[in-house]
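A single protein chain has been omitted from the complex, and every remaining protein chain is retained in its original position.
After this line comes chain A, so read on.
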Amino acid sequence: MEALKKELKERIINVLNLEDITVDDIQDTDALFGDGLGLDSIDALELIVLLDKEYGIKLADPKQGKEIFQSIETMAQYIAQNRTKL
């Protein structure tokens, strides 16, 4: 799980082009949206595409995103349970 979280942080930094942010700056339980990393709705779309492309997870219900994208912790848990790509 720790390796997955690190990989996820690296991918998010890369995909969202988070300038001046390193893996160490993102805590596992930090909020991704709002006061935490400050991501927005366009980033949410990028994360949905990332889940599909890298882990083979299609989010059928966008409302699910609210819970899944709370933090790195929640994302990693969801990916571990639902991934179809290794």
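Here is the rule we go by: a residue touches a chain if its C-beta (ideal position, glycine included) is under 8 Å from a C-beta of that chain, and two chains touch if they have at least 3 such contacts; residues count from 1.
By our rule, contacts and distances are computed from a predicted model.
With the options "FMN reductase", "Amino acid ABC transporter membrane protein 1, PAAT family", "3-oxoacyl-(Acyl-carrier-protein) synthase" or "Formate dehydrogenase" in hand, the undepicted chain maps to the protein name "3-oxoacyl-(Acyl-carrier-protein) synthase" (source: UniProt).
Residue A:18 is the one among A:4, A:18 or A:31 that touches the chain missing from this view.
For chain A, the residues touching the absent chain in the complete assembly are 15-20, 38, 40, 42, 45-46, 49, 52-53.
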